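For this view, one protein chain was removed and the others were kept in their places.
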Amino acid sequence: MVKLAVNIDKIQLKNPVLTASGTFGYGKEFEDFIDLDRLGGYIVKGTTLHPRQGNDYPRMAETPAGMLNAVGLQNKGVDYFIDSIYPELTKYNSHMIVNLSGSTVEDYVIAAEKLNELEHMPAIELNISCPNVKEGGMAFGVSCAGAESVVKAVREVYKKTLIVKLSPNVTDVTEIARAVEAAGADSVSLINTLLGMAVDAEKRKPILSTVTGGLSGPAVKPVALRMVWQVFNAVKVPVIGIGGIMNATDAIEFMLAGATAVELGTANFIDPAVTVKVVEGIEDYMKRHSIDDVNDLIGALEV
Amino acid sequence: MVKLAVNIDKIQLKNPVLTASGTFGYGKEFEDFIDLDRLGGYIVKGTTLHPRQGNDYPRMAETPAGMLNAVGLQNKGVDYFIDSIYPELTKYNSHMIVNLSGSTVEDYVIAAEKLNELEHMPAIELNISCPNVKEGGMAFGVSCAGAESVVKAVREVYKKTLIVKLSPNVTDVTEIARAVEAAGADSVSLINTLLGMAVDAEKRKPILSTVTGGLSGPAVKPVALRMVWQVFNAVKVPVIGIGGIMNATDAIEFMLAGATAVELGTANFIDPAVTVKVVEGIEDYMKRHSIDDVNDLIGALEV
Amino acid sequence: MKKSVKDLIILENECLNDDSHKIVFQAPDVDSDILPGQFANVLVKDSQTTFLRRPFSFYDVDVDEKSFSLIIKKVGDGTRKLCSVRPGEELSVIYPLGSGFTTPEKDEKVLLIGGGSGIAPMMLMAKKFAPQTSNIHILLGARSQKDHIVLDEFEKVGNLLLTTEDGSIGEKGYVTNHSIFKEISSFDKIYTCGPNPMMEAIGKIAKDNNIFCEVSLENTMGCGFGVCLCCVTPTQEGNKCVCTDGPVFNINELKW
Partner (left out) sequence: MKKSVKDLIILENECLNDDSHKIVFQAPDVDSDILPGQFANVLVKDSQTTFLRRPFSFYDVDVDEKSFSLIIKKVGDGTRKLCSVRPGEELSVIYPLGSGFTTPEKDEKVLLIGGGSGIAPMMLMAKKFAPQTSNIHILLGARSQKDHIVLDEFEKVGNLLLTTEDGSIGEKGYVTNHSIFKEISSFDKIYTCGPNPMMEAIGKIAKDNNIFCEVSLENTMGCGFGVCLCCVTPTQEGNKCVCTDGPVFNINELKW
C-alpha cells in the first residue's frame, strides 16, 4: 500500500486531491458521480458575508483549451451557508473547506469569525484573487499591502487553518506569497484565474456581460506550474497547486513542482468523476515508480 | 474594393497583418510558401548588439493549445544583421521591422543607433519583454521605471517609428503602456509570451533546459485580447495586437478590441502560409459585413 | 434516476437534412423517469475548438430497447463533429440532467410549440402523453420546407400544424402568426422550446390569455449539473440555473 496522506498545517488530508472553489458547488451535487469520502477534501463555493446575485448572463465563454467565467461570486451569504448548507455537509468525512471572499477587510473578518465556530470545518481558503467582482476581490491580491491587510485581520479572528488563494495577475507572485506568509497564512493555494477576454467577431461584441473574466482550464497550466514552482521556492508553508489539472499526470507535475496538494477545477465540468480518477492515477504512478510515500513527490523536480 | 491599409505612426501598412518576431526568421525562410509582399510587414528575429548562442536544448515544450519556448535570443548580432541580412531583405517591398533586445540600456542604444541608419527599415520593435534571458529582457518591461529608461534612451537616438513590445507578466499593463508612451514610443505591441513551465512527470524533470519559458499560441489569446483592450483604452498611440492569432477571425477580434494591426507568431509554425490567408480572411469578413475601411474595425467593440 | 457520466455506444446516426442528425445512443440504464425537457450533456472528443460538453434535449427514450436519441443541429464545430460520429463509436454523456416539463392533466387541451432544434423535447413530450389524451396539438416552425424534419414522426403523436417563413409548407410566417392562435384561449397549457424571441412572443400571448405556459431555455452551459453557475437566467427569485432549476421554467417565474 502506498501512503497518500499529506498535511496542510494541522490538517491531514487522506490524499492530495482537493476540489477548486466555484467548480464543485457544495459537493453534494457530485453525489451521483463519486463518493466524496474518497477525496482529500473539497473546497466549496465562494462565499461572502452578504448574499450576492453575481453578474449578468452570459458569464461564460469557451476558449482554446479553457474557459472564461464571470460568475461574480453568486452566493446566498455566509449565514445561509452556516444554517442551511453546512449541517448537510457534515455527513461526509472528507475535509470540507469554504472559500471566503469579501469587498472590504471588515466583511472578510466578520464572515471569518462566524466560520471559525464551525466544528467540522478545519480550514478556510481566503480568496483575495477573484477577478470578477468590482470591489475587493482581486484588488486585495495584487499588492503586498492589500494582501497583508486582509490576511492579518482575518488571522486575528480565525484560529484554524488559514489558506490564502493567490492571484496570477501579478508581476511577482513570490512577493505576494511572502507577504501573506508573513501575515500569518498557514498555506497558500494558487492560481486563481488569469484575467482574460473573449470577443464575438460576428456580433462585434464581448462574449461576457462583464467584458473580461477569469481564464481557467488546461490553457493556464504552464503559467500555474511556473508560479507554484516559484512560490514553493519562496515560502515555507505548504503550497496547494491549482490550474488546468485534468488528470493524474497533471497533478503529479504540480506536486513535483512543489505542491503538497492540488485542487481540480474546470476538469469537474468535463468529467464529474475526475477527482477520484486522479486519486487512483496518483496511486498507479507511485506503484510504477516505486514511490511509497506521496510526500516524496513534493518539490522532487530534478533541475 | 475594401480598404485594408492602416497607419502605425508615419508608416502606412498595406494591410494590418504583420509577423511576430522570433517566429518568422528573417522572412526569406517563407519564400517558398508565400509572397512576402502580400503582408502589411514582417518583423524579423530578435536581434541584440552582440551575438548570442541562446539557451541549451531543449528550448521548446508543447502545451495545451500552445507551446513554451526558451530560445534566449540566439542571433548573430546587429552588425551581422546589417551587413549580411538586411541587404538581402531590401528586395521585398513589404515593411521590414527588426525586433531589438538588450541586456543594458547602453546595448539597446548602440544597436538602435546603427539601425537608425538603415534606409529601408522604417521602424524597430523594442523588445523589453523577453522572458528567456537572464539579464535585461523582461526585467525592463515589468516596471515603469525600467521600461521608461530604455525607451527614453533609445528614443534619443532612433528617429523613425519606435514600437515598444510589452510584457504580459505584469500586474497592470496599462501602467507600463502609459510609461512607454510618455517616454516617446510611437506604438505599443503586445503581448510577448507569458512566463510558464512544463514538467515531464515520467522523468521528474523540467522539459526546458531553462526550467521556465515563454508561453504562446491560442492558449494565451484571452489574456492577450484583454490586455490589448485595456491598453487601447489607456493610450493614444496605435496598439499592435499579438497572442494566439491563428486565423482571420482571431485577427478581427484583436482589431475590435483596439488593435490597429496584428502580429502572427506561433501560427506560422503550424501553417507557414497562414499570414496571407489572414489577409484574405479579413477582406472576406469586411465584404460580408459591408465594411469598406478596415480602420472602422479598430476598437469597434460594442460594450 | 441517478445522474451518471458514461461512455455510450452509438447505435445509429441518421442524417435528417443538410443540418440535422438523429443520433441513437445505447444506454443500459435508461428508465421511464426521464422527463421531456431533460437533457444529456455530450463530450466532443478530438476537437481542438470544443472544450466543454454540449447539451441536447432528449428527443426520444426507448426504455425497452435501452436507448435514447438526440436530434443535433449543426451550428458550430462541436455539433458538426458530433454529427460525424459513426455507429459503434462511443461518446461520453452525462445524463439525465435538468428538470422536465410538468405533466398535463388527462383532459387538458395542450399546445406544443417547437422552433429550430427546440422541436426535440416536444417529441418526447408528445410521446409521453399521447396515450393519455387526444388533445395534443403540435405547432412547428421553420424557415422553409427543407428545414422541417421528422414530420412523419410528429404526425403519429398529435395534431400537427406547421409554419414556414417562406410559405413553402404550412402557413406562412412565424409560429406566432399561425391561425391556431385565434383560438388560443381554448387551450389549457402551452409548452414550448425554441429561439428566445419565439418563446418570449409565445410567453406574452400566454400571459395575455392567462394560459399556463412552460418554456425550455437553451443558455450556454459550463457544467450542466448546477456547479459552475454560468447558465443563469434572471427570475422573480433572482438568478437561477437553467441546467438544474430549468431548463424548463414557467413563464411567470421569468422576468419576461
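As written, the chain order gives the labels A, B and C, with residue 1 at the start of each chain.
Simple rule for what comes next: a residue touches a chain if its C-beta (ideal position, glycine included) is under 8 Å from a C-beta of that chain, and two chains touch if they have at least 3 such contacts.
Everything numeric here is computed off the predicted structure, so don't read it as measured data.
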(message) Quick check: which displayed chains does the absent chain contact?
(response) B, C
(message) For the chain not shown, which residue from B:16, B:66 or B:238 touches it across the whole complex?
(response) B:66
(request) Give the residue, chosen from B:23, B:48, B:210 or B:230, that touches the chain omitted from the document. (result) B:23
(message) Considering the whole complex, not just the chains shown, which residues of chain C touch the missing one?
(response) 46-48, 81
(message) Give me the chain B residues in contact with the hidden chain, please.
(response) 22-25, 29-30, 32-33, 53-54, 56-60, 62-67, 69, 71, 74, 217, 268-273
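Basically, only the chains that are shown with their structure count from here on.
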(request) Using the contact definition stated above, find the chains touching both chain B and chain C. (result) A
(message) As a test of understanding: of all chains, whose mean C-alpha position lies farthest from that of chain C?
(response) B
(message) Mean of the CA atoms for each chain, then the mean for all of them together: which chain is nearest?
(response) A
(request) Mind checking the centre-to-centre distance between chain B and chain C? Centres are C-alpha means, answer in whole Å. (result) 47
(message) I'd like to verify one number: the distance from the centre of chain A to the centre of chain B, where each centre is the average of its C-alpha atoms, in whole angstrom.
(response) 34
(request) Could you list which residues of chain A touch at least two other chains? (result) 63-66, 217
(request) Could you list which residues of chain C touch at least two other chains? (result) 48
